[in-house]
Structure formats: C-alpha cells, structure tokens
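The complex appears here without one of its protein chains, the remainder shown in place.
== chain A ==
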C-alpha cells in the first residue's frame, strides 16, 4: 500500500502533497492504477486504431476495446493529430508496455483524470511559483568560467522574454534570488489564463521539467528548440561535464529523458491548443 503511494508521488513529483493522499480517499484508487506506470505489462493487443466518437472527440481502440484512462474514464482527445501521436505510442510498444516512455499518453491521462483535482487557477499559481526560483535567474559568483557561461547563454533568453512580454525579471547571484515585481506575475498570470486546461497541464509539466518558466515560455513561443531549452536548463551540469567528463549512464540517461519529456510537453501544449486553427486550415484548403 505504502509503496504504491510512494510511487505515485515520485511520478507526479511535488504536485501531490502527502496530506492529499490517504488510503481512504478516492485518490487511492488512482494510486493503485497509476503505479503501473513504473511496472511493465504484457502487450495485450494487436491493432491500434483511431475512431471519432461523440462530440467530435477522438478515441483510441486497442483491437476491439476502447482505451480507458487509469481513472476509468473513456480516453478521448480533442483532435486527430494528438490521437495519431498517442496511437503511435501504443503501436510502438513491443512485447511489454513501457508506460514510462509514453509521455503523451500520460499527459492526456493527467488532463482527463485530473488526479489532483485542481482548477486552472491553482495550476497557474503552481506554474508561477517557479518564476520566483527560476533556473535562469540564479547566477553563481564563481568559478569564472561558469559565470561567463551563464551570462552569455542565459542573458539573451532572459532579455528576449522581457521584451516579448514587456516585463522585468532580472537575475541575481544572492541566495534570495531577484525580486520579481508583482506586475510581471500579473502579466504572466493573464497570459497563462488564455491557455485551456489541457495546454496548461502540458505547460506545467514542461515548467517542472526545465525548472524554469523563462525557458519553458521561450520554447512554447517557439523561440528555442527543445534541444536548446534542455541544454540551457542543464547549463551547470554541462559545464561540470566539460571539466570532469561525461558519464553515459547518468548524464546522457538524464538528458535524453529530459529531452523526451520536454518535447512531449511542448508538443502536447501546441497540439491541444491547436484545435481551431487546424480546422480553419482545412477549410481554406477546400476553398482554394
């Protein structure tokens, strides 16, 4: 019992506070099922297909059965592109289902089930909390090489985002970090409010991966590629690697996992906020 809760927590990171999960609460039902994300299970289907169900939502079919979320809901996604991407993930599994590689499926499940039962406002607040301790705002005083590296690599992104949203963020080398003005937070709060629930789920996931609102917004606004954002997020580690050497089973393992997760999050944000534009494009094509 205890183990499955621990697993759940490690999976969702700090989103889930311990007092929210007690064995008697309805969350526990999720806890048992979500624990399968770590363990592997046999692939029990042959074909994966997509079908359009009620209300224009897309469903995934494994052989004849409809895919469901760990919470027991019918698995539905708002557009075909996302459905194709999820179906590809399920199709890519060989002998066993490796849930820890199926990031898009996991994100859809989280958005559908909302296991922590939060609303948009709470999610926005959680995301903005990262701004106070943003990776790119915290600088070091020594060694000299790293100071230079941080200045050269992080400052352009920071300036870009400050210009893009017309805010001040600033950086600091003190342990308290820079003072972020309330106006900056309000601007971001307003901007994040324009995202729908699904995109926000993805965005929060990206922010918790990169540990930075600045880098995440830079990537979501398509200023940075995933590789660049991940590199900037791991800047200090990369610096240490240059000095002490690269260890494949730690550094590379982490980096590729971070890249995959970040890419999945970014794609999820774009695909789930895209619904209307895709339709418009199709209409234009028909007219033209």
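The criterion applied here is as follows: a contact is a pair of C-beta atoms (placed from the backbone, for glycine too) under 8 Å apart; a residue touches a chain by one contact, two chains touch by 3 or more; residues count from 1.
Just so we're on the same page, contacts and distances are computed from a predicted model.
The listed options are "Protein FMC1 homolog", "Cullin family profile domain-containing protein", "Proteasome subunit beta" or "Actin-domain-containing protein", and the UniProt record of the chain not shown names that protein "Protein FMC1 homolog". From the options A:120, A:139 or A:270, the residue with contact to the unseen chain in the full assembly is A:270. Only one of the listed residues, A:67, A:87 or A:213, touches the absent chain: A:87.
The chain that is not drawn here is touched, among residues A:95, A:142, A:182 or A:248, by A:248. The chain not shown here is touched by just one of A:43, A:68 or A:98, and that residue is A:98. Interface residues of chain A with the unshown chain, by the touch rule above, are 50, 80-81, 84-85, 87-88, 91-92, 98, 101, 103, 222-228, 248-249, 252-253, 256-257, 259-260, 263-264, 266-267, 270-271, 277, 281, 285.
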